[in-house]
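Note that this complex is displayed minus one protein chain, with the remaining chains in position.
Per-chain numbering from 1; labels A, B and C assigned in written order.
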Amino acid sequence: MYKHGKYPVTEKKAVAKGIFDFTISCKEVAEIAQCGQFVHVAAEGFMLRRPISICDIDKEKGTIRIVFEVRGKGTEKISDIKKGDLIDMIAPLGKGFKILEKGKKAVCIGGGIGTPPMVAVAKEYGENATVISGFRSASAVILQEDFKAQGNNTILCTDDGTAGMKGFVTTALEECLDKEKPDIIYACGPSAMLKAVVDIAKKNGVYCQVSLEERMGCGVGACLVCACKVVKDGEEFYAHVCKDGPVFSAEEVVF
Amino acid sequence: MYKHGKYPVTEKKAVAKGIFDFTISCKEVAEIAQCGQFVHVAAEGFMLRRPISICDIDKEKGTIRIVFEVRGKGTEKISDIKKGDLIDMIAPLGKGFKILEKGKKAVCIGGGIGTPPMVAVAKEYGENATVISGFRSASAVILQEDFKAQGNNTILCTDDGTAGMKGFVTTALEECLDKEKPDIIYACGPSAMLKAVVDIAKKNGVYCQVSLEERMGCGVGACLVCACKVVKDGEEFYAHVCKDGPVFSAEEVVF
Amino acid sequence: MADLKVNFAGVEFKNPVIPASGAYGYGREYEDLYPVSLLGGISVKGTTLNKKDGNPPPRIAETYAGMLNSVGLQNGGVKKFLNTELPYLKTKDIVVISNIAGATVEECRELAALIDNSDADMIELNISCPNVKQGGAAFGTKCDSAAAITRAVRSATTKPLMVKLSPNVTSIVDIAKAVEAEGADAVSLINTLLGMRIDIKTKRPILKNNVGGLSGPAVFPVAVRMVWQVANAVSIPVCGMGGISCAEDAIEMMMAGAQTIQLGAAIFNNPYAPVEIIEGMNKWCDENGVRSITEIIGAVKPW
Partner (left out) sequence: MADLKVNFAGVEFKNPVIPASGAYGYGREYEDLYPVSLLGGISVKGTTLNKKDGNPPPRIAETYAGMLNSVGLQNGGVKKFLNTELPYLKTKDIVVISNIAGATVEECRELAALIDNSDADMIELNISCPNVKQGGAAFGTKCDSAAAITRAVRSATTKPLMVKLSPNVTSIVDIAKAVEAEGADAVSLINTLLGMRIDIKTKRPILKNNVGGLSGPAVFPVAVRMVWQVANAVSIPVCGMGGISCAEDAIEMMMAGAQTIQLGAAIFNNPYAPVEIIEGMNKWCDENGVRSITEIIGAVKPW
């Protein structure tokens, strides 16, 4: 079930260079949205919509949050939307993360702009969630306060060591798992990172879900362009990020 | 000599249904602009610029005025430009009206949205100018106060008689010429009206200049799309509205 | 309310608006927004004899006022269509156009024979897919091969047969005449123009297939021209498509000679486009004293 409409942007922040944080008032969307799903946003003057993962959902206030990076002229156009203006989106779309019952422990891993979808999922686990996020450098770090505010344990990594520990999220993950094995691992980020995370999860026998990205068309499963190779019952085939994903179980994904 | 730039719209009025009046601060353009010339305006998101005749020029203030009608999505986009925003234009372009020495008498004829360019030219003649303008009906009447304010005699015609006299500008012109022959006639409007005006001027032996319109490309005489048939020394050929015009001597034009 | 009904190649359409093959799946994906039954018809995803996996991603690239795609006919095969998708669509009061896209003449003939025994209302033979190694455009860019495959498919079905033409040819009129001569009941055009985009950062083509099919408003004037030429050269009806994104475009395409219209890319930008076009056509007809939409078909008066 999804909606298509124009909804007011009630808050707009620039959280890092070229990274924007929109809060959108869309009761009908917030009501049915699940963490891990995405919204498909129209960029005025551009043919294709831009898929943006849902960062946070507030069902009481009837709002959702999206945190996105300006990667080209299309996302730049979206970033021009002013507070109070309307944003045209199809939402919520795709399959979200599986949430385990209360008391279970989760490790959420975000690489760069893959970090935003971890906010909503980590919130479900509060202090039972450890959020490992990695960025190029201090200037690119986002959302750490959000994770802390919802009680998550946070481990921050930067490639150049200008913030948190120097190094990759995978190193942090392995140290984490040596201490204690969580019940589930969630990951979103560059595919090289995802592949490494999946290998570590497998080695440690921890169930893992990853959120994938691919150039997208309709966003609802009609046009079949956003193909990603998956394997089920030993058979490899192309599933579609927009409808079968963006969240997949690690064992399904063929990197 | 022309300029290309983005200039602030300092005043914006809706003067009739779908007709807008912009005052643009563009000293470098106003300095060299002549009545009868046009500006070539970019419409965001559209490939082609829209040619709009210059309505008035204030060389002291360094401003020009354009009064244009929303005819399609492009002109609608231009009409969305807000007071204080910048308008992208190439200006001034084309050949303007020939202005006779002080004391000469002129009749200026505007049909509908062909009326605006008559403001600047009639201003040159003050009380020696009679402005005949025709509109569909009272709701479409524009610029009458401007003509009166600059001392012109005005004759207003509407097709349905809801304002001024009922009938066409050509009838009014003939009555006018029966009383007194002016030294020059200027006309801008639908080509059927122009043809009729030219015939009347010829019959009365009065020199006449008309401002023509044609779908335009570059606006500066490079692309040759805005062709209009003219005759010189008995030879017919295609001149171009943007560079050889928009103002032509009546005897040149092949209707 | 104007009458939007059109009889196209003997098939009654309640209105002339049809989502193009590959743009609308099998009609399920947009049911969240509006019932597919509002539409005149649906040209379903191109079907092959066996399940087809399609091309590796990326399969889409944005262009100015358009997009390139290189899906490569990913589909579940004709059995899945007949057993799962067709029965669903037949409950929807909509003309079902079965789009077939075999890799060989024989496969197309087999597909037509299977569809012939089904409830599908019409067959659209795709001889112009730019994204497959075998078949596809290879059939549609030469008169003899276009004629041969039409003949084979014609022999296998009595259902109304529409042939979808490629614009990547010197004379689409010649191809249209060739398929008409072999008994096609209608032609649909244009399929996509072959295009390419390169990511200048990586120096790699954006599409993994290197090239793909261009669709969207960018191609509209080419489509209008080809529809006009073909409609004036053949006596079978034309289904016009290529860059239609609003009611005015659809009306322009019908004035050029199209009896029905298809749209694709526009739906990705605006999922409501098909219904907005139907409403817009109705409004335009009422405002212009047009009682039946059929009055505007081929109404353009050339200079």
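Rule of thumb we're sticking to: a contact is a pair of C-beta atoms (placed from the backbone, for glycine too) under 8 Å apart; a residue touches a chain by one contact, two chains touch by 3 or more.
A quick note: this is a predicted structure, and the numbers were derived from the prediction, not measured.
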Visible contact partners (per top-of-document touch definition) of the missing chain: B, C
Residue among B:K83, B:R136 or B:R215 touching the omitted chain: B:R215
Identified contact with the non-displayed chain, of C:A218, C:M241, C:I267 or C:I293: C:A218
Touching the absent chain when the full complex is considered, from B:V15, B:L48, B:V70 or B:A138: B:L48
Those residues of chain B which, in the complete complex, touch the missing chain: 1-4, 42, 46-49, 74, 90, 214-229, 237-238, 243
Chain C, residues in touch with the chain not shown (by the definition above): 61, 63-66, 68, 141-142, 168-170, 193-198, 200, 203-205, 208-211, 214, 216-222, 224-225, 228, 243, 245, 248, 251-252, 255-256, 284, 296, 299-303
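By our rule, only the chains that are shown with their structure count from here on.
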Central chain (distance from its CA mean to the mean of all protein CA atoms): C
Centroid spacing, where centroids are CA-atom means, of chain A and chain C in whole angstrom: 36
Distance between the centres, which are taken as Cα means, of chain B and chain A, whole angstrom: 58
